[in-house]
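Missing here is one protein chain; the remaining ones are kept as they sit in the complex.
Note that the chains take the letters A and B in the order they are written out, and that residue 1 is the start of every chain.
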Amino acid sequence: MKKPLNISRRTLIKATGAAALGIIPAGTLLVRAAGKPHPKALQAKSWAMVINAKLCPPGCRICQEACHKAHNVPNMPDPKQDVKWIWQESYNAAFPYETHPYPDQANEKRAYPILCNHCENPSCVRVCPTQATFQRPDGVVMMDYHRCIGCRFCMAACPYGARSFNFKDPRPHIPSVNQAYPTRTPGVVEKCNFCDERLAVGQMPVCVEACPTKAILFGDLSDPASSVRQALAANVTLQRKTKLGTRPKVFYIV
Amino acid sequence: MLEHAWNETGPRFKAWLAALLLLIGVGGFCYSIQLGTGLGVTGMSRDVSWGLYIGQFTFFVGVAASAVMVVLPYYLHDVKVFGRITVVGEFLAVTAVIMCILFILVDLGMPSRLLNIMLYPSPGSVLFWDMVVLNGYFFLNLLTGWKVLEAEYTGIQAPDWVKPLIYIAIPWAFSIHTVTAFIYSGIPGRDFWLTALTAPKFLASAFATGPALLILISLALRRFTGFDAGQEAIRRLSIIVTYAMSITVFMIMAEFFTAFYSQVPSHMYALKYFFVGLYGGNSFVLISWIFAALCLLALILLLNPKTRGDEKWLTIACASTFIALAIEKGISFTVGGFITNPFGRVTEYWPTPIELGIVLGIWALGAFLLSLFYSLFVTVKRRSERGLV
Partner (left out) sequence: MNKNRLVALGLILFVLLFTFPVLMNLGKSVTKTQPPSLLQDQTAMQELADKLGVKNIDEFRERHKQVLAEWKDSVVRDGKRIYVTKDGREIPISLQNLASQPQYCNECHDYVGIEKPNCWTCHVEPKGGAGK
């Protein structure tokens, strides 16, 4: 025989409240699916990039074009609201704290590829209120476009101007959509992902492969034998805004 | 008590509410355009990624926090003259917090995902804590304000649990503005924001803005409803405004000293941009000088006891204080952090008509709620003073 439920209003409200509190953080406890990396996936303890700017021919935009095509990065009509993953800046713009009025002539003409630094101590990750941007164990600073609420705190927190916001629908402004990669929805922030989608299936980043002068090296910073470590050992290199303590993982040979 | 409040209002009040509703509608219409197209309809850009919305949010967190300037003296220092207006302050806080939440909401690119902040709590994010403290502050003030007013209406003392909540609300008020300041002052690479002075400066300017607004509200209530906060309460408030405004201006001057005596370029950029323009960008020069002039005017009128004691001059002083700090915190401070951009260039920002329409709508909503709250408050006061309880 069933007993009649004997719950006072107060108890019911309490129970409902408790249940609601239980549900709220449940999102974070969501059980992760059993998953496996692709057999060919490239793995590293700490991905890093070395860009030999000496090898960047003035006016060259091949890395930018290849990256933006591969990742469906739009050409927004208003440059103030444009979306960029990798692009070129002058030495003075890239290294504003390391300039003086009498630069060498070669450097003055050079264009430096600028992209997300995938910092070891990323301020964007620290400020994100939903962990939509986060740091993976291999050091890649990722964006979860399904979770981003578009508050743009990360854009304020990024000292490198590497983040773009989708102010309007990007789809109409993508010259030819790459079927293999998603576009973005208006209202989320995006940036370079160190070609996570390519690393996952055993390929090097697009910019590395596209560069005709092999100016971009990509490898494991924790492995002394890697191409990036060898390049760092053999050259004078700079990082952008080291005084901020973000510890970037993109190095420039100047 | 609600029914009496409504029935005792006149046609003029109802017309005022209708006008506000119209403005709220304008705001809603503008927001629907923004929802459809995205934040591209605003003046914001990849370089100035926060603008008027976040500025207004910051400003109204200050207004919300400033309620503590009547609550604290009354409950901790037994300043009896504030007894009549603590509820006025608490309702101002409630309204300001609602406006803050709306300013955040309209600033989001993905408002439908707002609850992700609670679904994926991120204790490392200041914005997460801001959400926590703002919500807490909202409920504390709504509960205490309501209970105190209800006690007056029924003539029965407010329940015992109200007092501790009032005491909790006092440090809580400081926390909301501190956390809001930390959103800015903990970011590397934005040298205009990256100063430990941000939080104290926010608090000081809030404690000038809020009491100045309370004085203006009290004078308006006396004129339109006959409710008198009392000469002494207004005099005491005006002293608070004087101190807080002096401290605010002092702190702003201190920023100038650090920037220009040290000659560190990144600390001078924003200040130069505001007052003389930088690299061809000068859209903030006019409002910055208006800000400076209003600060000076307010200080002269407030520091002189004769003008401070005169209601006409005091009104001008309070309005100047409020407008000056609404310019500084309501837009300039936010934009200043983005001067220059990470590449040493200046990108200009100015709100678009749609952005202004949305902000106007939220202001109207604030005024609407405040009008309802205060008509309720005045009715209850009137009835209790007539012995109708």
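General remarks:
As a convention for this text, contacts are C-beta pairs under 8 Å (C-beta built on N, C-alpha and C of every residue); 3 or more make two chains touch, one makes a residue touch a chain.
Note that the coordinates shown come from a computational prediction; the quantities given were computed from them, not determined experimentally.
Across the complete structure, the visible chains that the omitted chain touches are A.
Among A:Lys45, A:Arg61, A:His146 or A:Arg247, only A:His146 touches the chain that is left out of the view.
Contact with the undisplayed chain is limited, among A:Glu65, A:Glu120, A:Asp196 or A:Asp223, to A:Asp196.
In the full complex, chain A contacts the hidden chain through residues 30-38, 41, 134, 136, 138, 142, 144-146, 171, 177-185, 196, 199-201.
As a convention for this text, only the chains that are shown with their structure count from here on.
Measuring from the averaged C-alpha position of chain A to that of chain B gives a distance of 36 Å. Residue ranges of chain B in contact with chain A, taken from their complex: 37-40, 42, 44-47, 49-50, 104, 107-111, 113-114, 116-122, 124-128, 131, 183, 186-190, 337-338, 341-345, 347.
On chain A, the positions that touch chain B within their shared complex are 24-28, 78, 80-84, 89, 92-94, 96, 123, 126-132, 147-153, 155-161, 163-169, 185-189, 241, 244-246.
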